[in-house]
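Data first, discussion second: the structure below is written as structure tokens.
Here the complex is missing a single protein chain, while all its other protein chains stay put.
After this line comes chain A, so read on.
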Amino acid sequence: MFVLVEMVDTVRIPPWQFERKLNDSIAEELNKKLANKVVYNVGLCICLFDITKLEDAYVFPGDGASHTKVHFRYVVFHPFLDEILIGKIKGCSPEGVHVSLGFFDDILIPPESLQQPAKFDEAEQVWVWEYETEEGAHDLYMDTGEEIRFRVVDESFVDTSPTGPSSAEATSSSEELPKKEAPYTLMVGSISEPGLGLLSWWTSS
């Protein structure tokens, strides 16, 4: 689920923090910059693991702050392909089932990946798995708050950096507000394999 990513960056320490130990200031600045943020094509950054190398710090003309090039390792949430994860159902919509891990919310199970046959109950806004046995059909509801086991099959990173001014001139003022896209979404593979789906479906009493 979590990987270690090696990164290099230049950290600026303002003069009023010079009395603190350099390592502490740098750790704080790095966490301020990266924690809980998605780095494009890398994943969701959690926290600093360690600092591997500190190069010489420079003070540039015109700016009293010191600039230090830092080599460090960061803990990043980036599940590998086909990894099994357990999350909670956040809600259902016609696009599919939304699952959350608490710290990471953009996990979507598209309707094709649900156990077949599945249908969307409009009245209750939940997806239902119509499970057929000899006794008859059981309707298994995918309720909000239920724990669900799923396999990660695809991920998509979207670059949400702001667009430049030239494109803003071209668009007319009557356009709607830009859609808020999630920078990092996980697409879930089928949960129709044995063992996947709501945990309550598989715990035998």
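Everything that follows uses one rule, which is that a residue touches a chain if its C-beta (ideal position, glycine included) is under 8 Å from a C-beta of that chain, and two chains touch if they have at least 3 such contacts; residues count from 1.
Please note the rule applied: contacts and distances are computed from a predicted model.
Engineer: Name the absent chain as its UniProt record does, using one of the following: "Serine/threonine protein phosphatase 2A regulatory subunit", "DNA-directed RNA polymerase III subunit RPC9", "V-type proton ATPase subunit c''2" or "AP complex subunit sigma".
Structural biologist: So, among "Serine/threonine protein phosphatase 2A regulatory subunit", "DNA-directed RNA polymerase III subunit RPC9", "V-type proton ATPase subunit c''2" or "AP complex subunit sigma", the name matching the hidden chain's UniProt entry is "DNA-directed RNA polymerase III subunit RPC9".
Engineer: Given the contact definition stated above, which residue among A:M1, A:V59 or A:V158 touches the chain not shown here?
Structural biologist: Answer from the full complex: A:M1 touches the omitted chain.
Engineer: By the contact criterion defined above, which parts of chain A meet the unshown chain? Give residue numbers in ascending order.
Structural biologist: Touching the missing chain: residues 1-9, 28, 31-32, 35-37, 39, 41-42, 46-47, 49, 71, 73, 75, 77-78, 80, 82-84, 86, 101-103, 149, 151, 193-196, 202, 204.
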